[in-house]
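Notes follow the structure.
Here the complex is missing one protein chain, while the rest keep their positions.
Naming follows writing order (A and B), and every chain is counted from residue 1.
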Amino acid sequence: MLPWGYIGRRVAQTALVLVGITLVVFWVVRLSGDPVLLMLPADASQQDIARLREALGFDQPMYVQLQRFVERVARGDFGNSLRFQEPALPLVLERVPSTALLALTALSISTLVAIPLGVLSAARRGSAWDHAAMFAALLGQSMPIFWTGIMLITIFSVALDIFPSSGTGTLRHLVLPAAALGVFSTGRVTRLVRGGMLEALGQDYVRTARAKGLAERRVVYRHALRNSLLPVITIVGLELGSTLGGAVVTEMVFAWPGVGRLIVSAIFARDYPLVQAAVFVVATMFVLVNLVVDIVYAIADPRVRYA
Amino acid sequence: MREPASEPAAGQRIRALVRRNCLGVIGAGVLLAELAAALLAPALAPYPPLDQDTARRLQPPLAVAAGGGRYALGTDQLGRDVLSRILFGARISLLIGFSAVAIAVPLGVAVGLIASYHGRLMDDVVMRVADVQLAFPFILLAVTVVAVLGPSVGHLIVVLGIAGWVPYARLARSEVLTLKRREFVEAARALGAGDTRIMARHVLPNVLTPVVVVGTFALANTILVESSLSFLGLGVQPPDPTWGGMLSDSREYVTAAWWLWVFPGGAILTTVLATNFVGDWLRDVLDPRGTW
Partner (left out) sequence: MRNASMIVRLIVLFLAAVPAATAWRPAPAAAAGNTLTVAFSTDIVTLDPHQNTDLNTMQVLLQIYEHLVALGRDGKFHPVLAESWEVVDDRTWKFKLRHGIKFHNGEDFTADAVKFTLDRLADTKDQMRSGPSFRQNIAETVVQDPYTMLIKTKAPYPDLLALLHLSGAIIPPAYFQSVGKERFAREPNGTGPYRFVSWRRDVQVTLQANDRYRGGKPAFAEFVYRPIPEASTRVAALVKGEIDLAADIPAERVKELESGRNTRVVSRAGQQIYIGLDTIKVEPLRDRRVRQALNHAVDVDAIVRDVLGGQAIRLSGPMFPGMIGYDPTIKPYAYDPDRAKRLLTDAGYAGGFNVTLDVPVGYQGAMKLKDVGETVASYLSKVGVNVKLNLIEPAAATERYQAKQFQMYFYAWGGDIVSGRILEILLYSKTRGYYYQSPEADAAIAAYQSAMNPKRREELGRAALRFLHDDAPFIFLYQEKATIGLAKSLAWDPVLSDQRLRSMEFRSQ
């Protein structure tokens, strides 16, 4: 029985959220400074500057700019990037697959590493294995991502020459950046899996199964595992958010052609239309993922719905 | 529920507690030591952390430099003593960490309580604002604040604090929603207890425990975020040292001057590990069943 009321409400609200984000970005980005001066050469005169500002519409009062912006966005037009002089939205969209690939691979790596690690830790709770696994997981979480990336390049690319140092194009180019990005989530997910396993293993039926012998135990382990994975869904949503944030730095260190890198250079250049388009796209991705996660969780666990 | 066992002597119980959670105790000890070092930095630091002399730059640890000084952890690219900078860096890094959390927690809890206590519309509105907040790229917020207001420790704390309220709001909200349906709340209401009283006596104490755990983990996180901001050029102003800034500045010296990154990196690593151990310990103590 799907909670249609809840789903409907959340979907409608998601639309509102996106509108809200777009308006906030519009305002915030204009607060951050004037782009016109950055686009002209040193020998530009005051008139040149004024002309360009007028041509781009930045001489208009805020409410006029906002009105034009809203009208165009309603048509799907985010204007032209100030630097590239090409439509902003397509520039962002063509980068999304790269970042998505990087983020999802990172999440996959961290999940695939975290699950066995978490299970192992839980199975041998309190032992040296447990501590070692936890320590290893924590290690990755203790360094800023740019540092992990630089270290990985220094060791695995320059010194050992196993992987390329940067760029994209083959599977091998993906490994180091995804590892750097994934290492961060691994700790959190490992701990979650471990916690879930411990809880599941602590239940009565498990103890009974243990008493009864090995074969029972295996079945029970699998059942415990399945249950402990439920919180992993929520984590996916949360981790995706921080992974997208980490992607920014990772893309810069590894010269990965994604949205994160685009956002950073657009922000530093005050390329308003591009920043607006990029934030809109990234926010949409994020909000949609959260929406899906919330709905799935609501289906599975009615307690969290407001009733 | 715990069964009342026979009461062992207090000393034995403490020892048992410590043995079972030795990592947490170690972590707490480390954090306290760091706090002490930060507070006592002016007394402990062998040299002024901002004092530069390019003639004694990039000295390895324990080397004797021109001018006769001995630098326990070496000197950096401008001739400043690494040990002293790490001690003073502790001040700023920990200050930023604690302050940001100190802003985010009350803000988040307050918002979460208000949201969930006052009806579905309010709850939806606040949760959607939280979504906007989370979906908004942190770097954009950081750059704007820095560009408009200038990069200073205070502004950094504000940005980090404001950006971090959502997890606490969620915790508070989930606590309220669970409790709302409990009978004793209905009973208390029937008896005429006001909302504030109910919040203060029943909700807040239950919210506090998960919040403390999450807040502990958040401390480590802000140190790492500050480091990434330094990497992008948006971190703390010179010449003030922070661990994250020192790590970021050292990235061209990875092989040439290892002491420039090993020590700040080690400090960050230790702090993050310590806060994680403490957080785990708190969680074990306060919520052994692992509901959060």
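Observations, loosely collected:
Here is the rule we go by: contacts are C-beta pairs under 8 Å (C-beta built on N, C-alpha and C of every residue); 3 or more make two chains touch, one makes a residue touch a chain.
Predicted model, so just to flag it, every value in this text is computed and none were measured.
In the complete complex, the residue from A:L56, A:V73, A:L91 or A:A278 that touches the missing chain is A:L91. Residue-wise, the contact with the chain that is not shown comes from B:V143, picked out of B:A41, B:A100, B:A115 or B:V143.
Although one chain is not drawn, the whole complex shows that of B:A72, B:V254 or B:V285 it is B:V254 that touches it.
Mapped onto subunit A, the interface with the missing chain covers residues 32-35, 37-45, 48-49, 51-52, 83-86, 91, 94-95, 97, 100-101, 104-105, 107-108, 111-112, 146, 150, 153-154, 157-158, 161, 164-170, 174, 178, 226-227, 229-230, 232-233, 236, 252-255, 257-258, 261-262, 264-265, 268-270, 296, 299-301. Subunit B meets the missing chain through residues 52, 54-55, 57, 77-78, 143, 146-147, 150-151, 231-234, 237-239, 251-256.
We take it that only the chains that are shown with their structure count from here on.
Here subunit B touches subunit A in the complex through residues 23, 116, 120, 123-124, 128-129, 131-132, 134-141, 143-144, 147-148, 174, 177-178, 220, 224, 227-228, 231-232, 244, 247-248, 251, 254-255, 261, 265, 268-269, 272-273, 276, 280, 289-290, going by the rule given at the top. The touching residues of subunit A, when paired with subunit B in their complex, are 9, 13-14, 16-17, 20-21, 24-25, 28-29, 31-33, 131, 135, 138-139, 141-147, 150-151, 154, 187, 191, 195-196, 198-199, 241, 244-245, 248-249, 263-264, 267-268, 275, 279, 282-283, 286-287, 290, 303-304, 306.
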